[in-house]
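Entry: chain A
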Amino acid sequence: MENHLLSWIVWIPIIGMVAVTLIPRDHSNAIKWTAAAAAGIQLIFALVLLAKFDLTTGDFQMYESAQWIPSLNITYQLGVDGLSLPMVVLTAILFFIGIFVSWKIDKAVKGYFALLLLLDTGIVGVFLSLDFFLFYVFWEVMLLPMYFLIGMWGGPQREYAAIKFFLYTLVGSVLMLIAILALYFTCGQTFDMITIMETASPNLAGVTWWGMDAMKVIWVLLFIGFAIKVPVFPFHTWLPLAHVEAPTAVSVILAGILLKLGAYGLLRVNYSMLPDAVWWFAGAMAILGLINVIWGALCALAQTDIKKLVAYSSINHMGYALIGMAAVIAAGEMNGGNYAAAQAGLNGAVFQMFNHGTISAMLFILVGVIYDRAHHRDINGFGGLASSMPIYSGIVALAFFAGLGLPSLSGFVSEAMCFLGAFPVFRTIVIIATLGILLNAAYFLWAFQRMFLGEMNEKYKDLPEINGRELFTIIPLAVITILFGIYPWPFLKYIGETMNVIIDQVVAIGSMASVM
Partner candidate 1 sequence: MSNLQSLYYYWPELILTVTILAGIIADLFYAPKDSGKTMYWILGGLILTAFALKLAADSPVATLFMGSIALDPFAWFFKMLIIAATVIVMLMSSKSTELLNYRVGEYYVLMGIMVFGMFLMVSSIDMIMVYLAIEIVSIMSFVLAGYLKHDLSSNEASLKYVIYGAFSSGIMLYGFSILFGLTGTTKLFEIGPALAAMDSSGNFAIMLSAVFILAGFGYKISAVPFHFWTPDVYQGSPTPITAYLSVAPKAAGFAVLIRFFSAVFGSNNSVMAGLVPVSDVLPWPHILAVVAVITMTLGNLVAIQQESVKRMLAYSSIAHAGYMLMGLPMMSSEGIGAVMLYLVMYLFMNLGAFFIVMYVQTKKDGETFDAFSGLGWEMPLVGIAMTVFMFSLTGIPPTAGFIGKYYLFAAVIKAGPTFYWLAFAGAINSVISLYYYIRVIRHMYLIGERSESIHVPAMMTSILILALAIPTVVLGVYWTPVADWVSNSLVFAFPAM
Partner candidate 2 sequence: MHSLESYLYVSAVLFALGLFAVVTRRNGIAVLMGVELILNSANLNFLAFARFGGANFSGHIFALFVIIMAAAEAAVALAIVINIYKNFHSINVDEVSALRQ
């Protein structure tokens, strides 16, 4: 247990899944509680991990390794560092909450929770695996449950949404597979991510394929794979559909965690393994981030379906994270070695990932709450709800303000850090991006006004107020949002060291001045 903590965190959901599948399909409550138990135990272990985590180092900890397929040097390797730790904890929290969010599911309960738990393992596995093959396997394992969860329990367009999500992601991951193989063979036939991090750049330096820099080719292949998940601008159209069609809990997990997988991959793989190319691509990434911010915000502004609005807001929020990531090159020589900016940007990006995880989760849960009551999501169809459901609207107000980056709520800190980090390098881009803040406020407040203020809509005079279960799912997230907004250090102290490691990798390359 001690030294297999990570394995436990990864596999507990599977155990839960097996347990669930063994329960006869008509004992739906037993099924739900079993699932809840599995998620709960996972959460507890995640917290234990948090407690055991050593803040003083940015390297991998709780390292586990076991032979798997010796003939290919595939090993079962797990490890956690400051980058994956918050993501794992977030996952644990959101799945635990997600179980309760989906308490009302009545169709094929068994299958639903089994798939949910399978998804859980897939996600945590991706975050914790240090073997590229394992990483890829977990990455793909997520596809099947997502397909079914959207396709079977989703809204009217669920099939379309599901298959679209599936195809999109698969395109990304096959390209990723090729890139992984290329790395495998260029790095002495190993899948050990740590080894690859060390050997990739030297081995690939100067290699060219069809006149292109091998490093860049691989980088782009991987980038596309991850960008689809993030989602970065041109690859984003699966997201609104999937978010809108998916059942609440799945939207929560989609927005809360799956999008983070993309960003996580970028940092874990692209940044750590091929830092050279970061120098070449950072600018493009900042611009893509900018487009995400503005495009997402404008689209959100135009929505009349509240869930779709929230979905687009995710695109907009991940844009900030991208800008923050691009800031890493600020630490380079030719950018005046502004290490502070790099730190701000990278930490900000990861913090933004986490915050978006909690905030968008809140938003989706809240949307689910109103949808359960009114059975529609048309913003203009409401009005004056603040009078009929004061508590609910209060919480929504909090969530919206968190979403529009109000200081003293976590979203602000991370956005500010992203901007502060990127500003020295990408001045114009950041200045334009600040418009995003305004648009954020615009679409959230406008939606809030249309739904909650003004004359009360008689139709909804006596909607039941938000109930205990729903509050139970919301409050933890709200608390996190507020705490980290007031005092972010408890979060940042976990990731800081690791971010420094990544920055150093990139800077080390940058100062070699060999590249561009």
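Convention: contacts are C-beta pairs under 8 Å (C-beta built on N, C-alpha and C of every residue); 3 or more make two chains touch, one makes a residue touch a chain; residues count from 1.
The candidates were selected such that all candidates are chains of the complex that A comes from, given by their letters.
Just so it is clear, the structure is predicted and the values come from calculations on it, not from any experiment.
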| item | value |
| --- | --- |
| Chain touching chain A (counting every copy) in this complex, out of 1 or 2 | 1 |
| Interface residues, chain A side, partner candidate 1 - complex | 68-72, 108, 136-137, 140-141, 143-144, 147-148, 151-152, 158-159, 162-163, 166-167, 170-171, 174-175, 177-178, 181-182, 184-185, 209-210 |
